[in-house]
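Omission of a single protein chain aside, the complex is shown with its protein chains in their original locations.
Moving on to chain A:
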Amino acid sequence: MKLSGTLMILGSALLLGLFYFPLWNITLGAPQYPEPLGMDIYISGIQGEEEFDIQNIDGVNHYIGMKKIPKPEEMWEFNIFPVVIGGMAGLGILLGFLGLFKFISPNWFLGWFVLMMILGVLGMYDFNSWLIDYGTDLDPKAIIKLTDDAGNPISYKPPLFGTQQILNFTAHSYPRLGAWLMFAGMFLTLIAWWVGRRSHKTQNI
């Protein structure tokens, strides 16, 4: 259980990286923006890659009637996410210590992992619905109004993951260091469960 507990502690501690590093990043490049405009999405708010990127993305987007990129206080998520991440990291570290001293079975680690997966999927779902809202809830007085072949207003939603052309802009949406640390951490907790279960079994035999 020694290795397993340590891995669990380490894995959940990696989540704390999200407090320092961006979770996600969306860039918008176009012929007139050879250095793409970019935003880094943190669990507590959105920041421009360069100092004035947010202002310039808002400026470009006002033609098609998109809302301004929200400030932290304008979205409940940016208040809740740090609590959830901090809570899950704390819980994971606690479980790791309990496992280290054999107070609990490694199945608790799996339990933590499954909970984290559920929260992660919910987070992605929420993020995606925000992107949909951001890309489709347009000002009716927008100066440029475009419709698709079926006559419906075009969606300017950036992709949740991957690369996509939006009018003259190419949008790239990919995880950043914070997310990679989280993925690595979650993977470690899964290994912690697996390693712990094996040693648990050996001991039982």
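Here, contacts are C-beta pairs under 8 Å (C-beta built on N, C-alpha and C of every residue); 3 or more make two chains touch, one makes a residue touch a chain; residues count from 1.
Just so we're on the same page, contacts and distances are computed from a predicted model.
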item: Protein that the absent chain corresponds to, by UniProt name, given "Sec-dependent nitrous-oxide reductase", "MoxR-like ATPase", "Glycine cleavage system H protein" or "Phytanoyl-CoA dioxygenase"; value: "Sec-dependent nitrous-oxide reductase"
item: Touching residue (missing chain; options A:Gly59, A:Pro72 or A:Gly162); value: A:Gly59
item: Residues from chain A at the interface with the omitted partner, ascending; value: 51-52, 55-56, 59, 63, 143-144
